[in-house]
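Below is one structure, written out as C-alpha cells; the observations come after it.
For this view, one protein chain was removed and the others were kept in their places.
For clarity, chains are labelled A, B and C in written order, and residue numbers in each chain start from 1.
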Amino acid sequence: MAARLVFLGRLEDAAGSGEREVAPGPLAEVLARLDPALAVELLGERVRIALNGALVAEPGGVVLADGDELAFLPPVSGG
Amino acid sequence: MAARLVFLGRLEDAAGSGEREVAPGPLAEVLARLDPALAVELLGERVRIALNGALVAEPGGVVLADGDELAFLPPVSGG
Amino acid sequence: MRDVRLLETAFDPALEIERFTAGHPQSGGVVSFLGQVREGGGVEALELRHYAPLTLPGMRQLADSVLGRWALDGLLIVHRVGTMAPRDPIVLVAAAARHRRDAFAAADFAMDHLKSESWFWKREKTADGWRWIEPREEDRRDLARW
Partner (left out) sequence: MRDVRLLETAFDPALEIERFTAGHPQSGGVVSFLGQVREGGGVEALELRHYAPLTLPGMRQLADSVLGRWALDGLLIVHRVGTMAPRDPIVLVAAAARHRRDAFAAADFAMDHLKSESWFWKREKTADGWRWIEPREEDRRDLARW
C-alpha cells in the first residue's frame, strides 16, 4: 500500500504529473524524499493542504497512512 | 381646428378619457373651461407637462395653437 | 452596441439574452436583469402605458448615459407596454463588458433609472378591479445611490 500526493494548478507542472504515490509516514519525511526544488514549492506560504478532502490547518502534524490522499492547492486563478 | 389635451396614468381616470379636444388659447383659459376638480389635478405640483412631445419648464407661458398636443404626465409608477 | 426597444407584444428573454451574448464574443461577462409579472398576490393582469413622444426617446437617452458611464461592449434594453398576465416578461436589461464589475453596475443603474424615471404608468387588475400604481419611496432611494 501507499499514500498519494495530488498536485493542483501550476504545482502539477512543477511535479511533472498530477499525482504521485509515496511511502506513508510523517509529512516532513515524505517531502524529504522528493526533489528539493519541488518540496520548496509545496511548502510555499500560500499553498494550502487537504488531507482526504479536508483542509489542514497545521500541515506540520500530518502523518500519512496507507491509502491517504494529500492534496497541494496553490492560490486559485483570478477571474 | 382644435388643440388636444392628453391625460396619462391616473389623470386619464380623472379626465374620463385619454384625450380631449379643446379650443386653442392660453393654458390658463383652456383649464378654466374644464371641470374645476380636473383642472386642480392637472395643475398638481408633481404633474409634468409636455407640448408637442417636449417637456415644458414653465407651463404658465404655454399658449395652445391649432393642432398642438399638450400632455399631462403624473409621476411615473414605482417598480 | 446599443439596442433599445419598446414592444407592444410579448418577447422571449432567453432568446434575447442568447442573441445578445452571441453578438459580444469579446466580452468576458454579460449581466442581465429580467423583470416579470409576479404570480400570486391576487394580481390578474398588469397594464403598462407610455407616452410615445417621450418614452422611447427617454430610454435611448438613458442607454447613452449608461454607455458613457461604464466601459461596455454592448447594452440591451427591452421594455413591454400593453396588458400582460402573470409570468409575462416586462423588462430585460443586459450589459456586456470585458470586466464584470462594469456589467453589474451598468445593469443595476439602468434598472434603477428605468423604474423611477422612465415614462411608464402602470395599473394592476385584481378582484377589486384596476388600480394605478403610485411612485414608491424605495425607488427614490435606489436612485439616490448613483
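Operating definition for what follows: a contact is a pair of C-beta atoms (placed from the backbone, for glycine too) under 8 Å apart; a residue touches a chain by one contact, two chains touch by 3 or more.
Bear in mind the structure is a predicted one, so any value in this text is a computation, not a measurement.
A.B. asks: The chain left out here touches which displayed chains?
C.D. replies: If we consider the entire complex, the absent chain touches A, C.
A.B. asks: Applying the definition given at the start, please give the residues of subunit C touching the unseen chain.
C.D. replies: For subunit C, the residues touching the absent chain are 13-15, 17-18, 21-22, 25-36, 38-40, 86-87, 98, 100-101, 103-104, 107-108, 111, 142.
A.B. asks: Which residues does subunit A use to touch the chain missing from this display?
C.D. replies: Residues 6, 8-10, 13, 50, 52-55, 69, 71, 73-79 of subunit A touch the chain that is not shown.
In this section, only the chains that are shown with their structure count from here on.
A.B. asks: Indicate the whole-number Å distance between the mean C-alpha point of subunit A and the mean C-alpha point of subunit C.
C.D. replies: Centres of subunit A and subunit C (C-alpha means) sit 50 Å apart.
A.B. asks: Report the inter-centroid distance (CA atoms only) between subunit A and subunit B in whole Å.
C.D. replies: The computed centroid separation for subunit A versus subunit B comes out at 77 Å.
A.B. asks: Quick one: subunit B and subunit C, Cα centre-to-centre, how many Å?
C.D. replies: About 28 Å separates the centre of subunit B from that of subunit C.
A.B. asks: Which residues of subunit A are in contact with two or more other chains?
C.D. replies: none
A.B. asks: Counting only residues that touch at least two other chains, what does the list for subunit C look like?
C.D. replies: There are none in subunit C.
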